[in-house]
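After this line comes subunit A, so read on.
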Amino acid sequence: MKKIVGNFGLALLSACAILFFSTAAFARIDVGVIGSMTSGLALLGQRQINSAILAAEEWNAKGGINGEKTKLAIEDSGKSTTQAMTALDRVLAENVCAILGPIYSFQLFAMFPEINKEGVPLLSTSGTRKLTQMGNRWYFRLYPHDGITKRAYTLFAVEELGCTRPALMCVTTEYGKSGYKIIMDVLKSKGIKPVAVTWHEKSDKDMTGQLERIRRAHPSCIISQAHPPDTAQIIRQQYELGINIPHIASSAASMPTVHKLVGKYMEGVYVEAAAIPNYDPDPKIQAWTKKYVKKFRTRPDSFALLYYDTANFLFNAIKAVGPDRKKIRDWLEKNSYKGLAGRYKFDKEHNGAFFAIIVQYHMKNGKAIPTVVKKYDFTPE
Partner candidate 1 sequence: MNTSGGALIEVEDLGIRFGGLLAVSDVSFHVSEGSIHALIGPNGAGKTTILNMISGIYRPSRGKIIYGGRNIVGLPPYMVTREGIARTFQNIQVFEGLSVLENVMVARHVRTSVNLLSTILKTPKARREEKSIADKAVEALRFVGLADRKDMDAMNLPYGQKRLMEIARALATEPHLLLLDEPSAGMNEAEVLNLVNFINQIREKGITVILIEHNMRLVMKISDRITVLDFGEKIAEGPPEEIQNDPRVIEAYLGTENGYA
Partner candidate 2 sequence: MGFTKRQMIVTLICFAAAVVLPIFFRGSRYYMNLFNLAGIFIILTFSLNYIHGYLGLISIGQAGFFAIGAYITAGLTMGLGINYFPALLLASIAAALAGVLLGLPASRIGGHYFVLITLAFGEIVRLIILNWKEVTHGTNGVNNIPPPRLGPLLIESRFAYYYLVLFFIIVTMVVAASVRRSKYGRSMLATKVGELAANVMGINPLSTKLINFGISSFFAGLAGGLYASYIGSISPEAFDVDLSVDILTMTLVGGSGTIPGPVIGATALVFLKEWLRAVKEYYMIIYGAGIVLIMIFMPYGIMGLLRRVRDVISSREVR
């Protein structure tokens, strides 16, 4: 009996010791990372979490932020608001100084009230316009929002391609719906009305009905606003059905996955993007992409690249003002950061990225290779 008590005491003592040293001797900075690691939404989420891991490891390898190691509290936000909320709780329980958030707007919206209440900076690379229109002082967006990218590619279609009879193909999710509104606004400002508008579910596997409707309207180009799998479906079927007019696609079509699915029909397709990590001639980006592929055995997309920039921007903030939530927010509001993909500076709404590029794909040896055809920069200054 005595022996058991003795052992128990010893265990307790060592546990206390470990706890003491881990908090005192190895002071660390906790940063939350929330993203979808399971379900279909993991398509985008997992790549971004990879970026955060990469950035944190690089900082830690260099000795941490001001000598303190960064520890990421990574939580899965799955496919629902409930899961996102629980993930947020878990991250907040780690007492993090800032959170790198999920890309999906419905999850971010749900997190906003808690973020406000807790007063913790939340950064994400989402495109949904409305996110920064709600007056949330703690949320920062580091991706050109739909107002930028959709404006860029609609302007490109009208001004550069001379398309006066566009047809729109949009997905029924928020991404498709908010994109639709911006495209319509830009078209209206140019005095153009689309000749046809079609909608589809994200999970739809066949677009013949939508494309036939579009064919009957005799458009001069197709502008699509959709997620990766359905974008692939749309582009492939458009050309299979012999509707040989220019296609201007949303950034989903810049994903390598989509190119594999579309195959030779990627020839000539225009795509709007914030960045093209895999084909950018910039040696820094090339080096980064190489490192990413080597580590995670999957190719990064533009979201992943900007998420990496986002993480670095945040770490710079922590380096400047320490792990203090309010100070980080204030620092982010005032400072700018030159990342791999471009320069980030926040406007009043906390939009941080205003650049967009239009690329055109050409098939070379069975691979779709992008070339930049137009760069847009709407930075307010």
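Everything that follows uses one rule, which is that contacts are C-beta pairs under 8 Å (C-beta built on N, C-alpha and C of every residue); 3 or more make two chains touch, one makes a residue touch a chain; residues count from 1.
The set was built so that all candidates are chains of the complex that A comes from, given by their letters.
Note that the structure is a prediction, hence the values are computed from the model and not measured.
Student: Candidates 1 or 2: which touches subunit A in this complex?
Tutor: My answer, from the options 1 or 2, is 2.
Student: Spell out the residues on subunit A that touch candidate 2 in their complex, using ranges where they run on.
Tutor: The touching residues are 37-39, 42, 75-76, 79-82, 85-86, 89-90, 92-93, 104-106, 109-110, 112-113, 128, 130, 134, 172-175, 177-178, 199, 201.
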